[in-house]
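The complex appears here minus one protein chain, its other protein chains still in place.
In this document, chain identifiers A and B correspond to the written order of the chains, with residue numbering beginning at 1 in each.
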Amino acid sequence: MLAFENTKCECGHQNPVGTVLCESCGYPLEIGEQENDAPLEMRYDGIARRSQKSNPNVIDRVWNFFSSVKVAIRLIIITLLAAMIGTIFTQENAFISFDPSTYYEERYGWIGKWYYKLGFSNTYESWWFILLLVMIGTSLVICSLDRVLPLYRALNKQQIRKHSQFLTRQKTVYTGPIEGAEEAWTSSIGAQLKRKHYRVHQDGSALLAEKYRFSRWGPYINHIGLIVFLLAVLLRSLPGWAMDNYVTVAEGSTVQIPDTKYYIKNEKFTIDYYTDAELPKELKGTSRAKLYETRAVLYTCSADCDDPSKQPQLTEVNRHNIVVNDPLSYKGLKAYQFGFDDTPKLKAVNPVLIDHKTGKTYGPFNLVMKDPQLTYNLGPYTLELKQTYMDFALDAEGKPTTKSREPNAPAFVFVIKGPDLAADGEPYMYFPKQNDKVRFSQDMINGELAKRFEIKVPSMTGVEFAPVETSLNIRTDRAMPYIWFGAAISMIGLIMGSYWQHRRIWLRIDDGEVTLGAHTNKNNYGMRAEVASALRGIGVVVEPKLLDNGRNKS
Amino acid sequence: MKKNRRMIQLVIFLGVLLLGGYAIGHSIFAAKDGQLPRKGSKPPEFALLGTDGKTHRLSDYKGKALVINFWGTYCPGCVTETPDLVAQYKKHNGEPLEIVGINLGEDSMAVNNFVKQYDINYTILRNEANDVQRKYGLRSYPTTFFVKPDGTIMDVFVGAMAEKDMDERITKLLKS
């Protein structure tokens, strides 16, 4: 590895351990380097990284581990591969309710089984993936810190007169005889470079011209931004910093947003589809959504909020027409259009009671599915509601039961009282849906009574459906400003480092012979053009290509 | 200079250990959405209307052994375990035990008929909004939580309980 002993340069400067190029004159210090004439390795200006020490202890070793770019690249590649594996099968968090321990095996066979067993079905929330991110974050901090401070020092106190080997081993080099006085020649090229926005420092016949040094800080600013971003992401896991809830609100109703004092009302929900005229001929006849919109009103609860026996007192605080891409936003709380349910659900029917014996019809009466009225007076008869089944079925013992609370197959048990009937009434079972009536043979159940009475909905107008439901995703995310801040810093640093290049030109004149070396961290092509143009300015014509120090070609 | 540097190194490592440890710990231990509260944790708070017309809160039951049973008339397992719950409540009459049955969003008639049919002697709460079951992370019914007098969960039973399951747990609960 590095030769740690010989750190004193021939110019007399004492360099820290691990220095590649003398901090003062730029003379190469590594053993064997002096005899070489290949272009110098100018990375970090040849400075010693902070962590390089001759006898490291445990802390130093850990520090060195994280300060190595090689390790950083490995971490990046491992993260990349892990992220790839996580996209092979759908991750657990994409499902709302399922059993991952059987799903993957059933669906993908033994590969799926192992995918689940190895924890890849939840890659991005797994401890080892988080560990990788933490390690990358650590590496970002330590790598940057280890390099930026020495680099700052090196660039801040630059020697103008460099060793001639330092100059001739740059990638852009010019040597040639000069005419006239040495200092005058240097000054005149200095003037040329000033015009190209260089900052020029002259020391007798030696010169250092430099521009866009700030671009060297770009990568570090970028890293700071990334660290801020990662910390902001971590903030989100603090209790109370991020909330993620879903509410389903039927048109016209108001519901409480769980865990908050807010209530939200759905005044109207609209779905629009593109008309055939708006669709290209390949898509005509298909239903393509144009708009999902919830006209929402947000309330806060001012009193009686936590007592279900009282109505909460609500105060309107905000209203907004929520569409996809335009959520409601109030004091950090956001409500997003997430979905809807417009499958028709029975809400109420308005049936009539027909007495076949007399041929008379009584009613209609309003029978709602949810919390119906218990007695109905129809002419001489009274209907008492005894039992309801929202999703009628027969259980294993043949007893009536309900499969769910959704009115998929509603059934009502009435007791009919009135003239010519038993004193405590006679039971009658009513299925509002025609197909249920046939499926569960209503007339058989009701027996003799079915011949006399019939409850039925006379027309479609007697059927009411529940309003469309919208589902909204309610979020608060207090870390968002920090996330955007981190991203912005990172982006600024990246742009600084990418679109500007740090350029330096050194020259010295020894015995009427000029030696010019130029360095840039990227775009040597532009560097050469600029040097050639400056030389042309004082009457020295060189093809940019000839400035290329081609000795690195193998 | 040297000392300063060592200090910076230590501060950074400490920061990494704290923040990184928190991040990793969070990924391992954080309760995910849709998960049942774990044994030893405190069940989420609720305030619900009972069939008696009064508001019942979880905090009302502090200091007593509490069984929270989520049920619906449409769930066969709930129906079969109801008589056993009734019997248990009768058996431990006078002891500091409360049983609370939280109905899953059915209307008053369904609930009232059911209460009458099975002579339910313990507290029945209605939860039309269905938000409590979500808070409790229920995935299937019935699910029963056994809460110790100190307010922590002793056990969670998913599915219909046999009389033995119920008896064992309630006895243990009363001893704690």
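Note that in this section a contact is a pair of C-beta atoms (placed from the backbone, for glycine too) under 8 Å apart; a residue touches a chain by one contact, two chains touch by 3 or more.
Basically, contacts and distances are computed from a predicted model.
Think of the chain that is not pictured: of "Cytochrome c-type biogenesis protein CcsB", "Phosphate transport system permease protein", "Butirosin biosynthesis protein H N-terminal domain-containing protein" or "5-methyltetrahydrofolate--homocysteine methyltransferase", UniProt labels it "Cytochrome c-type biogenesis protein CcsB". Though it is not drawn, the left-out chain touches A in the full complex. Considering the full assembly, A:Ile76 is the residue among A:Ile31, A:Ile59, A:Ile76 or A:Ala303 that touches the omitted chain. Checked against the hidden chain, the listed residues A:Val323, A:Val368 or A:Leu449 yield one contact partner: A:Val323. Note on the undisplayed chain: of the listed residues A:Lys113, A:His320 or A:Lys522, the one touching it is A:Lys522.
Of the listed positions A:Arg288, A:Lys451 or A:Arg536, the one in contact with the omitted chain in the full complex is A:Arg288. Counting over the whole complex, subunit A has residues 41, 43, 69-70, 72-73, 76-77, 79-80, 83-84, 86-88, 90-91, 93, 109, 124, 244, 274, 278-283, 288-292, 323-327, 334, 336-338, 473, 475, 477, 480, 483-484, 487, 490-491, 494-495, 498-499, 521-526, 545, 548, 550, 552-553 touching the chain that is not drawn.
The working rule: only the chains that are shown with their structure count from here on.
Taking each chain's centre as the mean of its C-alpha atoms, subunit A lies 34 Å from subunit B. If you check the complex, the residues on subunit B that touch subunit A are 5-6, 8-10, 12-13, 16, 19-20, 22-24, 26-28, 30, 33-34, 47-49, 53-55, 72-74, 76, 79, 104-110, 113, 129, 131, 134-135, 139.
Subunit A contributes residues 50, 59, 62-63, 96-97, 125-127, 129-131, 133-134, 137-138, 141-142, 145, 231, 234, 237, 244, 255-256, 258, 306-309, 370-372, 374, 385-388, 390-391, 395-396, 401-405 to its touches with subunit B in the complex.
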